[in-house]
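Report on one structure; see the data block that follows.
Left out: one protein chain. Kept in place: all the others.
Lettered A, B and C in written order, each chain numbered from 1.
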């Protein structure tokens, strides 16, 4: 589905994270179960940044805030990549497949501008 | 379904998701606050797959299970990419920066094989 | 800290849940780790109800919605009570203690009307 190249940014990240984990002998802790927990803990740190914000406040970004949120997104991403890695899932291919499924489920003409339809997407 | 031209797999995905959202006029719902909520809902669907598993069961994968988990990882990834997009954060750069910070915080010689040190990582 | 009586609603619930779990021989799955995962999965189902809502939409309740959200809150509560149970924690006493600590940390005169202070509460 995708032809990733040696210089592809995701492949570079995966390799770098793999090395990081191996150097620390942390593979023993990286079961899918533990990594799923770690990922949601990091996702919650993203949520925490926005929990008391109004819709308007949530879109207001300065550089300091972007840096902080970037760190939380990064931690979430690292665990997401690790889960895919240890489960033997090609994250890019899986995401392309899923977007295709979502497009079939939410035809443009029906879904347009509706958060009622969009909410149904989650169910 | 989408004609993306970028070489890098992440850039291709970002462009494809952007088009998906625009076609459905869903940008109005994609505040960072709402997207952070959507992301953690998807992360919880990953967690759900492993919640009653023993450590051993959590690493047992067949193709059906890989497909299902791949779908949940994909949904999490889509929202992660969207948050980065609407916040103006370069996810790859932020992740490389964060891995560098983590490497300084968890020197190999101290962190090796220890989940006590590793737990401290989260704090 | 609290003198709970036999007819206390929390004690009744705890006893009922304990019986439910024992009858199904599910205690073997109820480690704190597994229960924490189950609780956050249920908490995410609460989040899902509100993820695309505006602030205004999120406060709009009819009976059907109250019933659905009530079910998700109930599932979250069941796992919260179970974690406390298997960890040997008195949830009511712990909550009273924590509210006392929060009151010291957020003196009325400083915290009043401020979500900036309030955000700091989470950190």
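To be clear about the criterion, contacts are C-beta pairs under 8 Å (C-beta built on N, C-alpha and C of every residue); 3 or more make two chains touch, one makes a residue touch a chain.
Since this is a predicted model, take the numbers as computed values, not measurements.
Here is the thing to keep in mind: the chain we left out touches A, B, C in the whole complex. Along chain B, the points of touch with the absent chain fall at residues 33, 36-37, 40, 48, 51-55, 115, 118-119, 122.
The set of chain C residues touching the chain not shown comprises 2, 4-5, 8-10, 13, 16-17, 20, 23-26, 28-29, 31-34, 36-41, 43-44, 46-47, 49-50, 53, 55, 58-59, 61, 66, 69-71, 73-78, 80, 83-84, 86-92, 94-103, 106, 108, 111-113, 115, 118, 122.
Looking at chain A, the residues touching the absent chain are 29, 34, 37-38, 40-41, 43-45, 47-48, 50-52.
In this section, only the chains that are shown with their structure count from here on.
With centres set at the average Cα position, the gap from chain A to chain C is 27 Å.
Distance between chain centres (mean CA atoms), chain A to chain B: 1 Å.
Across the assembly, chain A contributes residues 33, 36-37, 40, 53, 55, 115, 118, 122 that each touch 2 or more other chains.
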